[in-house]
Structure formats: C-alpha cells, structure tokens
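Apart from one protein chain that is not included, each protein chain of the complex appears where it belongs.
Naming follows writing order (A, B and C), and every chain is counted from residue 1.
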Amino acid sequence: MSVVAQVVKKFINDPETVVPEALAGMAVAHAGLLRVDLENQLVLRADAPVQGKVGLVSGGGSGHEPLHGGLVGLGMLDAACAGAVFTSPVPDQMAAATRAVEGGAGVLHIVKNYTGDVLNFRMAAELAEDEGLQVESVVIDDDVAVQDSLYTAGRRGVGATVLAEKLAGARAEQGGSLAEVAGIAKKVNARTRSFGVALTSCATPASGTPIFDLGPDEIEVGVGIHGEPGRRREKLAPAGEIVGMMLDPILEDLKPASGSSVLAFVNGLGGTPLLELYLLFNEVSKQLGEQGVSIGRSLVGNYITSLEMAGASITLLTLDDELTALWDAPVKTAALRWGV
Amino acid sequence: MSVVAQVVKKFINDPETVVPEALAGMAVAHAGLLRVDLENQLVLRADAPVQGKVGLVSGGGSGHEPLHGGLVGLGMLDAACAGAVFTSPVPDQMAAATRAVEGGAGVLHIVKNYTGDVLNFRMAAELAEDEGLQVESVVIDDDVAVQDSLYTAGRRGVGATVLAEKLAGARAEQGGSLAEVAGIAKKVNARTRSFGVALTSCATPASGTPIFDLGPDEIEVGVGIHGEPGRRREKLAPAGEIVGMMLDPILEDLKPASGSSVLAFVNGLGGTPLLELYLLFNEVSKQLGEQGVSIGRSLVGNYITSLEMAGASITLLTLDDELTALWDAPVKTAALRWGV
Amino acid sequence: MDSMQVTRWMRECSAAIAEQKDYLTQLDAAIGDADHGSNMTRGFAAVETKLDQLDGGTPPGKVLVAAGQTLVSTVGGASGPLWGTALRRAGKALGDADEVDPAQLGEALDAAVAGVVELGAAQPGDKTMVDALQPAVDAYRAALDGGELADALAAATAAAEQGMRDTVPMLARKGRASYLGERSIGHQDPGATSAAIIMAALERALSDRP
Partner (left out) sequence: MDSMQVTRWMRECSAAIAEQKDYLTQLDAAIGDADHGSNMTRGFAAVETKLDQLDGGTPPGKVLVAAGQTLVSTVGGASGPLWGTALRRAGKALGDADEVDPAQLGEALDAAVAGVVELGAAQPGDKTMVDALQPAVDAYRAALDGGELADALAAATAAAEQGMRDTVPMLARKGRASYLGERSIGHQDPGATSAAIIMAALERALSDRP
C-alpha cells in the first residue's frame, strides 16, 4: 500500500496536544455532565464515583469520537480513558479511572479487542486488583470482517462497543451486581456482529497524510476503525450492493431466526454525510425485510469513527425483551441521550 | 475557480433518488417520532397537527443534515420540507407542510435567507393564505462573512437557524401565540452571528466532483453551507488563529457587552472529526474568556452541514433569561434531545 | 404566434437547456452552488410533460401560464420562482387570444421582465438574468417599430447574448454570487446564460422554417 503524498488539512495547533486540547473543550462544552482529568486524560461522569453502583470504564485510542468520552454519563460509562490518536491508553490511566469510579460495587472494564487495548487493560486490572479493587473485564469482538481463530489476535471490537456500553450501563444504573453488568456486556457481544466499508482513508494528526491510497472507483471492504486497510479492495458499487456485501457476512455469522427482531445500527466512520447514512439505513431495512428479519430498534449516525474517513459500518444485535428494555432505559451522555 | 477532476465517492444508488431514499430511511429509523410524506418530501412530527399549538415549518435544500428533518419533533419543528441537494424546495411542498401542521393557532415559516428559499416560501405563504391559513415568516440571516446591504441579497442564514428552530419551537410548545413564537425567532436572529471556514470543498451527488479547488495549504474563509467558495482564500494556520479569524468579525458585529453570557455553537460542516470540533471549542472558550465574554450554554457537533465538506462554523447568541430557559426546555428530535 | 408556435418555443427551450445542462451547472459552480443546469433541465422536462397533457387548441397565453406554473412547482431554487413568474406574467398578458401579433408578444415579454424585477428586485448591473432579459426586450421593441418580426427576434437574441457576456465583469449584488463579493467578478452569470438560451429558442420557434 503506497502512502499518498496528499495532505489532510486539520484544525489543530500541535499534533502532540490534539487530545488534551480536545478534552479541555469537552470539559467546557459539557460542564455539569462531565469532569475531565487532564493529567490522566480521563473523561469522568460529573458525579463519579456513584456509591453502590458498579463503575463502567472503557477507553482506547482517540480519533473515534464520540466514543468513548461522549458516552460517559448516567446510564452508560462512568469513565473513559483517552489514548493518543489510534493508540491504546496506558495502564496507569486505566487504573486511575478504575479508582475514580469505584463506588463499592466493583468496576467493569469494557475492552475493544485490539492487542494494545487488551494488554494495557490487563495490566491495569492487575494494578487495581493489587490495590484490592474488584475488577471484571469484558472484551468486545464483533467485527466479522476478521476471521476468528485461537491462533490469531481474533476479531476487532467495533460497533458492539457502543451497544455494550449502553446496555451494561443501563443495568448498572438499575443496581445490577458486577457479575450481572458484566453478563449483559458479554451477552451483547455474543449477539452482535458488525462489518465496515471505507470510501477513503484517513490521516492521523501526527502523520498528516492518508494511511492508505484508494483509486477514484475503489472501496476498502472489511475495514476497522484505525484507518487500516480492509480485507479486500472492490470497485465502487451502488449503495444497495455495498449494503449486501456488508449484511451477508453479518447474517451468515449471526444467523438470526427468521421473524426475529434486531437493533440495526448504521454507523458513519466520520466523513460520510448523514444523508448517505440514512440512505444506507433504508437499504438495510429493505434487505433485512426480505430475509424476514424486523428492525426493533435503530441507531443511525457517527458514534464510533475513524477520524475523517468516509465510510460506514453496519452492526446488528438480536434483541430480546431484556435488551430492548435496557436500550430504552434513560441515558444522559454528550452523544446519546433520552428519557432524561 | 477551476472545478477539480477528482471524484468524491458516495453511498448512493442514483443521484436523482438520493433525497427520497434518505427520507425513507429516516422514516424507519425514527418511526414513532417522525412521519414522512414521500410525495411532498416532508418530514412531519408524528403527532402533527398538534391542536392549539403554533405549527413551525422550515426547509431548504438537502445536504445540510440533520437540518431540517432531524430537528422535527416535540419542542422544535412540526415539519421540514426537503428540496433537492442544495436546491430550495418548491412552494407546493411548503404549502402542503403548512396545511399538515396547522392546528388552529397559525403557522410560522422559518426561512434561511437565500433568494431561492425566500422566493419559494413567499409563494407558499401566498398559496396558504389564499386558503385562509394564517402564516408568519421569519427570515434568518446571521452570516457576518457576507456584507449586509439593502441593495444585495443580504446575509446568509446559517447556524442561527438551528437556534431559532429550538427556541421558537420551545415557545410554541409552551402555548405561545403566533406573534410570540415569531417574536422569539426574530429575537434569536437579531442576537446571533456566525462565520464559517472550509478546509475542503464538497460534491453534490449530481455532479460528483468538488465544487471548488483548494491547495494543500489553503482554506476558504467565510463560506456558507452550499459548497460555495468563501469571501477569501487564506493559508492554513494553527486552530487558534483560525478561530480568531472567525470570532473577530462575529464579535465586531455582535458587540456583546463584556461580562455578557453567550450560547457558543461550534458546528461541523460534515467532514471534520468531532475531535477537532472540541479542540476548536476549546479555543473559542479561551478567546471569549480573554474578551470577558462567558459561555452560558454550548452546542458542539454537526448540525447544519454542507455534505462532506471539511470545515466548521462558529455561532454566538447573546443569552438572556428568557432564551436560556427556552434553550433548556425539553426537546425530542432525532438530532437534539433532552428533558424527555 | 399561435398555440403550436408557443409550444414549439417551450420544447426548443427544453432541448437547448438540456443540451447546455453541464455548461450551466459549471457556470453556477464558479459563483453559485452548481445546480442551475439540473434545476432548469428538471423544470423544462416537466413543462414538456405538461404540454403533452394540454390539447392542441390551448391559447398561447394559457400555455405560457401552465408552463410557468410548472416551473414554479418543479424547479425550486431562485430560478424556479423567477422563470415561473416570467412565463406566467407573459401568459396573463396574452389573455386567451388564439393568435398573438408581434406587438402583443412585445407586451408579454415586457410583462415577463417586469415580473422578474418585481419578485427579485434586481437592478440592471446586478449580474442576474435581468441583465440579459431587459436588453433583449428593449431591442425587440426598438427593432419592431418599422421592422419585421424576424428582425425583432434576431435583435432580441443578439441583445440577450450581449447582455449575457456583459455580466462577466459585473460584481454580483443579487443571488448566491453576491456572497462572493469581488470574487464574483470575471464569471458569466448562469441565469443570464439561460435567458439568452431561452430568447434564442423563441427566435427559432417563430422562424418560418419549422
């Protein structure tokens, strides 16, 4: 893959300080809802720690906004750790977040399945446990573009992360135990599959040039959220065909019973207009209908992004009454809010 | 301005059907909240017409999502008319919307100040009045990048549109009369100023190529929301300087008394990552602080966009107790939601 | 001008604008929002559909009113209401006469420009369609007194094209191009260009060779 010479212009002052400056902006924009620990690069729920409630901690590299900081608040995360762009945070941050949200009922780490995130969160959990804190970890790996296997790094964690944070967060808000809250996160991961397609690459502030190079009629099929190339390259096709390329592997793996109801989540990777995301959602609903699968709940928008990458991912979660009720439960974060 | 040969890839089936397909997607994604009239390309509040409430109608070309359809719902718009991409809708659509939301208390048209929008809404108002409906129109023109004058088309309507729809919508929900609701929209427009900067152009589905051409180190200063070039071209600069270029003309025109409190709205034009928008917001809050202006309320995100254009606009509204209370009032739309 | 000729005018407009679609859009991309070509093409395609529904005998005035109404209902943007009003006003001026003489046509063209100015408030020199339409109508009337219809139509077309070219150095004061200020200078106005196309279509439609 040749790295393109072309520059991607950005609103920044200094590549080294993008993340802390953005966190400082979040603190002002959402004062009252959030608190920001600039030293540890943490976004914290304003009233953390919530006594008697299981604390939810997630985090990862920056560049996926609103994930994770925009998902901190009542009914969702208690803390988000922000790493450098596309680089997992370090154990010290995660341990500090764990201490900050510990309310006496234990802390759940929601970890996207990337080697860096997994290893750093594992070390953080060891640090916290050495201090006598009770920590459970759930690893999210819903991306069917990656073959799962015991001998590889396994699937990536993508769209299911947003859903697990919402649903486990709702269970925690209801007073669920650490085991129960972790159980919901595992259940969501087990019932969710995702697939992503990119129309363009993206550029980190540090490098300033696109990570990969795509022709004017090419798309990357099976991409993650770090600007990495996908599984294969295809010719640009009508939206209906592209949605087919994404839904087929999801349905093959998820195997929802005909007549079952799903939460359908069309996620923008950052540079795709909402107009196109709704158009894609229309295709998803048509094609699911043909398969006898109905849409019980929906989410459309930019929630787990890859900087300015033009592209989208589709995520399907097979609903049951418990998950539907948890989805409808009140949530009050910068990016997801209802019922309060 | 030379038109670039480069293609912008999009998730579409057919340029001619992008808007109706996206509207169909919205209808599924937000069933219960919205109703869509595909024949007239209208997004309607599910429970429209609300008896005894002033109806709020807005609309314009598509490509600015979530404006206007994503701002339809309790406490905001009753109907949004969608035109072709970047082309004002026609009077027939606006008249149909007016009929559909008329609940006995009259209808307010919120019109962005573009010749096309103004002329089509004027003709629509005449049609509706011929049918005996009571219609008031408020024209929004907050863009200080354009010199205002009696002899020109005047300023463009940009960010203030979102604020006017929220605040006038809240007044209508409280039972305000047509005159009172229109009064709030006029008050918001009078107290709001905006300025936009683009890092890239954008491409309509019909043309597929960027509307203008920018060098790797150039930015367009003073752009609107239709991919049109700005007032002038500048070299790319650090975010702090760019925010200065935007805030200076706004403050010069708005002249907020030192010590006054504003609603600060940093809006993404579509292709700029949220990470950068928060970084810009941080600069806005720092620079306003230096001017003795405090931020009473905040909004950060993509609300009035220009397809996939990379860029941002800053909008300031000088608050008073009435407007602050209307901002905090419950709103339930696809894009803005709180308190319910 | 009779019903058949006015219908031919509208179809000539539709064909010529569809042919110039990309050119009109390119002009609009430079100082506007790159949609004038598709807007006008969409509108006149709808006008042709509308004409198919009218029966042959419909008087010229009624044909123009129907065409104008169709533009208003299908184009949107600035050009929809403006061109729609122009054709409607021209049609109203003709009433329901089955035959229109050159002088009446002149009054209809006058009414058309007056309608555009009334609605859009553009002055000559503002860099709009008015800068092609007004000179065209003036030239038509001037050539007509003493001259033939053919000469008047030729003068109108030539004046419209000259007016179109004259918009290049103008600084736009109306429409989207006005947002560019000084940067609008040096570009030809899209609407003035479609005005020239429409006047040329009129000349072709009324020329004896069908």
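In this text, a residue touches a chain if its C-beta (ideal position, glycine included) is under 8 Å from a C-beta of that chain, and two chains touch if they have at least 3 such contacts.
Everything numeric here is computed off the predicted structure, so don't read it as measured data.
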Left-out chain, listing which of the shown chains it touches: A
Residue among A:I12, A:L44, A:V107 or A:V146 touching the omitted chain: A:V146
Contacting the left-out chain in the complete assembly, out of A:A27, A:L167, A:I211 or A:V262: A:I211
Of A:A31, A:A46 or A:L119, the one touching the omitted chain in the full complex: A:L119
Residue touching the undisplayed chain, where the options are A:R45, A:H68, A:H226 or A:K332: A:H226
Listed residues A:G83, A:P256, A:G271 or A:G311, member touching the removed chain: A:G83
For chain A, the residues touching the chain missing from this view: 1, 3, 61, 83-92, 114-116, 119-120, 122-123, 145-147, 151-153, 156, 204, 206-207, 211-212, 224, 226-229, 231-232
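Heads up, the rule we're going with is that only the chains that are shown with their structure count from here on.
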Of all other chains, the one whose Cα centre sits farthest from chain C: A
Chain ID, smallest distance between chain and overall C-alpha centroids: B
Gap in Å, rounded to a whole number, between the CA centres of chain C and chain B: 32
Averaged-CA centre spacing for the pair chain C and chain A, given as whole angstrom: 54
Interface hub residues of chain A, defined as touching at least two other chains: none
For chain C, residues contacting two or more additional chains: none
